[in-house]
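Only a single protein chain was left out; the remaining protein chains are all shown in position.
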Amino acid sequence: MLWFSLLVLIPLLAIVIQASEGGWQAYWDALTSPQTAAALRLTVTQALLVTLVNIVMGTTIAWVLVRDRFWGKQILEVVIDIPFALPTIVAGLVLLSLYGPSSPLGVDWANTKGAVFLAFLFVTLPFVVRTVQPVLIELEPEVEEAAASLGATRFRTFASIILPALAPAITSGAALSFARGLSEYGSLVLLSGNLPYSTEVASVRILSYVEGDKLTEAAAVASILLVVALLVIVLLDLISRRVARHG
Amino acid sequence: MSIKISGVGKRFGDFVALSDIDLDIPSGQLTALLGPSGGGKSTLLRIIAGLELSDAGTVEIEGTDATDLPAQKRNVGFVFQHYAAFRHMSVAANVGFGLKIRKRPKKEIAGKVDELLSLVHLSQFADRLPSQLSGGQRQRMALARALAIEPTVLLLDEPFGALDAKVRKELRAWLRRLHDEMHVTTVFVTHDQEEALEVADQIVVINNGRIEQVGTPDELYDRPSSEFVMSFLGPITMLDGRLVRPHDIEVVAVPFPDARAGRISRSSRVGFEVRLEVNLIDTPQAPPVLVTLTRAEATAKRLDQGAAVWIKPVEADWSCHGR
Partner (left out) sequence: MAEVLTEPPVTARAAVTGKVITVRSHSGFRWVPRLVVITYLFFLVIWPVALVAKATFSRGLAPVIEALQQPDVLFAFQLTLSIAFWAVLINTVFGVIISILLTRYTFPGRRALSAMIDVPLSVSPIVVGLALLLVYSGRTGWLGGVLESAGLQIVYAPPGMIMATAFVSLPLVIRELVPVLNEIGTDQEQAARSLGASAMQSFLRITLPAIKWALLYGVVLSLARSLGEFGAVKIVSGGVAMRTQTATLLVEERYQQFGLDNTITAYTAAFVLALIAVIALVVVTSLRPKEEYR
């Protein structure tokens, strides 16, 4: 327990305290300074967009993995976890090779907002899939058969019976995906160029503040990310309690 | 005939679940598909429902050929062993689901749901979630849900299998009363012969993918067509080279004509019944003969452990020879 507090709580507390050094005004100024505000806006919007895509694609991928049968499906299982296991800097390099200057596709999205979107999409790939998959596996086939016997088409069964059962899992996955996107750093270093006002994200902002020895400002931005992380955790806890109630 | 099944066969890979099934299920009656697990009765039920498609043969429901119809179009009500409740919907929403699919007006649905909930005595739970109900209550909800669509046929797959013994007995009797009121053609699957004997108008014994015998409970119990049916429907014991029911054996402590002599090696009392194991003097190596009688009788005849007795099967106008 003691070790855990040393490692976790004290440093996190330090951020909060450092951020409040200089009072509310300094805190607010740091957050609303044009470059920082732009970085925060970019980070949040891209993370939200990516989360929306993940909700749809993640559920689809989970569905195919659980309900479909074809040669090579096992390979896909490993593929989905690659973004989770791969070092983020390597992820940047990986995406650069297909979407950067020497791309065989002829596109070049390096240093654009698209690069930020792409990087977020890559690193958040596994989250919705992995939360939805176990729930899909556990779904009783009898419930779908019951719906069929009562006259529901496959589509109706999916919309009225399956999707509501998946909703908590999708929400958990979406929350994790959003938090992860918000915190991303490594893959953007090489891919987005970290151009101020256009491809600079919140994490990069913090790093520049640190390198410029502006620790209070750094802590201010960091505190926002911290608050979001805590909100996500609370949300996940609420969801798991609600699911337990439904039995 | 309400349901007519002709030449139905079904295999899963190498396993033959059903083979050449011909069966007529009468309209308005309660029919039980009885047999050991893995025998094919659930498969047959699911084929009637359209949840499985047969490999061969036809299924006719109320004169219409339903063989190729998907489950959605057959208008059958199906009740599952583990309730298959829609967990995220209230009890009322569950019951009204089929009607909602059929796009009935809200008022009509509400009225029908109320009617059915009071029929199954669940009115006070209308707004609860299934997880807040007991097993027996969930199954009653499932039944109401199936009845809501006014099905041509009601199918139940081991409906009481997941419930406690006491609840099972209650719901069994309740199902029979419900059927007497509603007269919907009902088919239910069970491996519990007591359940089939108590509830059904007609029993179909299915074993290894084939029909062994079809008949009323009395017919099957008193005049089984095979050793399998006899042993499945009730207790049996071997005496004089014949299979007899243990309660159809006369046992007394004094010799009488044509009786075999023996000694009671074990006596156990189960409720109102006394079960005796009798070792025959002539064939000490043979397994003991089972004899059951009421406690009152046993006490009156002073049949204690170790006593010498004489036994003889009660005369019947029918017999089944052991093979």
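A and B label the chains in the order they appear, each numbered from 1.
One rule holds for everything that comes next: contacts are C-beta pairs under 8 Å (C-beta built on N, C-alpha and C of every residue); 3 or more make two chains touch, one makes a residue touch a chain.
Computed from a predicted model, the values in this text were never measured in an experiment.
Residue A:Leu95 is the one among A:Leu40, A:Leu95, A:Ala152 or A:Ile170 that touches the chain not shown.
The chain that is not drawn here is touched, among residues B:Ile5, B:Ile21 or B:Leu51, by B:Leu51. The chain omitted from view is touched by exactly one of B:Gly13, B:Gly63, B:Gly241 or B:Gly271, namely B:Gly13. The omitted chain makes contact with chain A at the following residues, 1, 3-4, 7-12, 14-15, 18, 57, 60-61, 63-64, 67-68, 70, 74, 76-83, 85-90, 93-95, 97-99, 104, 121-122, 125, 141, 144-145, 148, 154, 176, 179-180, 182-186, 189-190, 202-203, 206-207, 210, 215, 218-219, 222, 225-226, 228-230, 232-234, 236-237.
Just so it is clear, only the chains that are shown with their structure count from here on.
Within the complex formed with chain A, the chain B residues making contact are 49-51, 70-78, 80, 82, 84-88, 97-98, 101-102, 129-131, 142, 145-146, 149.
Considering their complex, residues 140, 142-143, 145-153, 156, 160-161, 164-165, 167, 245-247 of chain A touch chain B.
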